[in-house]
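All protein chains but one are shown in place.
When the chains are written out, they are named A and B in that same order, and each has its own residue count from 1.
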Amino acid sequence: MNKLKAIFHIIETERWQRTLNNVNNFIKDSGQDNVIIEVVANGAAVAAFFRNHCSLEENKPTGAASCGIEKADLVGEMKRLSQMGVGFTACRNALKMHDLDEKSLPGFVSVVPAGITEIIKKQTEGYAYYKA
Amino acid sequence: MNKLKAIFHIIETERWQRTLNNVNNFIKDSGQDNVIIEVVANGAAVAAFFRNHCSLEENKPTGAASCGIEKADLVGEMKRLSQMGVGFTACRNALKMHDLDEKSLPGFVSVVPAGITEIIKKQTEGYAYYKA
Partner (left out) sequence: MNKLKAIFHIIETERWQRTLNNVNNFIKDSGQDNVIIEVVANGAAVAAFFRNHCSLEENKPTGAASCGIEKADLVGEMKRLSQMGVGFTACRNALKMHDLDEKSLPGFVSVVPAGITEIIKKQTEGYAYYKA
């Protein structure tokens, strides 16, 4: 059987938890060996890759501490998924727009010049598209 | 002519009316005999399949009565579309997460273990994807 290839596209920070749930459900349902998954983040969603950064724009946290903890949980879950083969990709344009330093990204996150190109190219390579 | 095959993906409850409008417009514009349509709901959107359930999370109804009526209209419209051949599919993960009993689903709604897998598989079978 051919593997099921999918791009998960996330723009809004507050949809990360739901997106990671979707990835988990997809793996459980289809089997880890039968899927190829890449999560591509652009827009404000790239902020979630940084443990100590809060996206003021969309998350509006009331305190930096609670924000940091919440992010840490997300990053921990992403890391766990990356060890199962899930790719995580950040858009450089989005990182720049949100003043985020790509050198501080977790090691499991890849950077592409433009998330939009990645999303479109992968579809021409047979990936399905899922908008979180 | 090959039929146009499309997956309509809905996550947010408040987008149901718009989604059903889109389905209607697609059928009117392309002809009922020329389309194959499946509406896949995951996330909170699965709540709309239940006449007497309100999604507190996203709809925030002020009273159970008005909520019930509103849902009834949506379900009635879905039923009408299902009789025209439109498929409606609920994600079991989402039903469980929202404490909804799939035995109470209307008869025209199918259940899949994971909506995400359905959405991705169908694209590999030539379905176009439309995010509501």
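The rule is simple: a residue touches a chain if its C-beta (ideal position, glycine included) is under 8 Å from a C-beta of that chain, and two chains touch if they have at least 3 such contacts.
What you are looking at is a predicted structure, and each value in this text was computed from that prediction instead of being measured.
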| item | value |
| --- | --- |
| Listed residues A:50, A:88 or A:129, member touching the removed chain | A:129 |
| Contact set of chain A toward the excluded chain (per top definition) | 9, 11, 42-43, 91, 93, 113-114, 116-117, 119-121, 123-124, 129, 131 |
| Residues of chain B in contact with the chain not shown | 2, 4, 6, 18, 21-22, 25-26, 28-30, 126, 128-131 |
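Going forward, only the chains that are shown with their structure count from here on.
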| item | value |
| --- | --- |
| Separation of mean Cα positions, chain B and chain A [Å, integer] | 26 |
